[in-house]
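Not every chain of the complex is shown here; the ones you see sit where they belong.
By written order: A and B. Residues from 1 in each chain.
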């Protein structure tokens, strides 16, 4: 591939400075780029690679000090987003999976859309409906009556259990499990647990992305619901009857317990845990490893286990680091009080 | 399905009040129920849905204020358990998987029980023994000499490695891995790690449930042992040579390190971590995200990382929230001492 730098600059509304007659064959990280490649600089931590990068062109912020003359600059406001736009335009991966592999099983009752691709050993059980342009990769299994909307990509080794619904333009990564039984048991008087059958399903709306080895349990009754535009990272656990509202982001290894409702546009960072039967208001942001045991009613940043408002958590963390000092000062005060009491008493 | 409400009330020893001539077609959550459906009310947080629910009948506690007249009540002591009993009786899912699929591989040395169902592309390796009425879903793999007891359900995309034993009425959810190598390495003087072959197995006793994408490592030597009635939620990690005693519950994303023994009737809530080579006494309850680094010898509730008795942990957490106040008061005391000293010294 050979792309004129001018065409790239036009795409991202960037201003070229330096040698303009450059063609780009690929994109690369600044510490990794070779001649003919385009890179970008966004975080200051990576500026140390600038003097040495072999990239032919670099996307930078408009106020960047363009000190080298043997590289071409494209100046924009947000280099990271501009770079992403270029990748999307010129370098988006194309998956060669095409057609229905002869080892794929498609029950005779299945409704397949146009241009569906099914990989090897795929199992599409009775009653499933698969939309147009859907790709389902090798060894993935859909049990009965699963629906998958148009243009979705379901990677390999994925399990979707019966009656679950997946929207349009959904991407599910390898090993994801959708619709496993919720964790519902009632103990008897001897402490033996008896399973409560989980008869609900999972509904995944449009434009959701589901990470590798994620688990989303089916509802006890009703639906576990992942709404439009939610992005779920690897190894996340979503329990039965959870609702995650639009455009919320769940980073890796987050766990959300049963019947909890997470609002819109929330961000739950890595390894956050949320207890069951509570609600997180829209625009709640939870810092990594936070644990939430009560509903959050005010948008904002929270941290800690149990989670506190971030500003308070930081103040408290500073106090915790001061504890050895406080302890010393209490001892010192006790000593001084003793001395002072003695002094005062001696004078009586 | 049409079930007379009277029949349902009899099943759960409930008392009907309101219109008795009702038939039930399905069950639903209170915020989701339609006409002809039965729902229940257990947690007070859901009472807000009571005035509007379209359910035809509702299971409630006996002291519930039966203020609406256009709904039929069934009064019981424990509405949640009664509801579960109804689901179990009338709405338990039936899996249509039947017979041995022609794409399933069954080694000629395998002993298959009566009425076994094997899905597509299932692999049952040499020396395996599969009990009566076992269902093994598509793309699941059993390596050599695995045993599965009667009436167990092994869902799709599961891996069970050689020599592992699974009891009766076990349910294993998609993506679970049973018998992967324990994490055993010895470092040499250069810091290079050398693998210790893991030659033990995993033994899962009867009535255990294993969540989606759970990992249970085989013992280095001997057996990793999950005893009768243990319930394991999704994405739990159980390391080599761990023993989990009867009727213990491990919630999602719990991790238990090597050779640790978890007692009977324990509850480890979500994301709890337990270090290796320790013991948790029977009836230990660990609140979510707790981290345990020493044996627990007294039954009860524990919280925190490192874990403390819950009562103590709560007291300490309250003190931690007061730290800014304590800091102010120490400063104030220092000020007052200074003033007082001056005053006393001035008088000498």
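Definition applied: a contact is a pair of C-beta atoms (placed from the backbone, for glycine too) under 8 Å apart; a residue touches a chain by one contact, two chains touch by 3 or more.
The shown structure was predicted, so the numbers you read here are calculated from the model rather than taken from an experiment.
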Where 2 copies are displayed, count of copies in the complete assembly: 3
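In this section, only the chains that are shown with their structure count from here on.
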Intercentroid distance (Cα basis), chain B paired with chain A, Å: 24
Touch list for chain B against partner chain A, complex: 27-29, 32, 43, 45, 80-81, 84, 87-88, 91-93, 96, 103, 119-121, 137-139, 155-157, 171, 173-175, 209, 211-213, 229, 231, 233-235, 247, 249, 251-253, 264-265, 270-271, 288-289, 305, 317, 320-321, 323-324, 326-327, 330, 333-334, 337, 340-341, 344, 347-348
List of chain A residues in touch with chain B within their complex: 105, 121, 123, 126, 139, 141, 143-144, 157-159, 161-162, 175, 177, 180-181, 183-187, 191-197, 199, 213, 215, 217, 219, 221-222, 235, 237, 239, 241, 253, 255, 257, 271, 273, 275, 277, 289, 291, 293, 305-306, 308, 315-316, 319-320, 322-323, 326, 329-330, 333, 336-337, 340, 343-344, 347
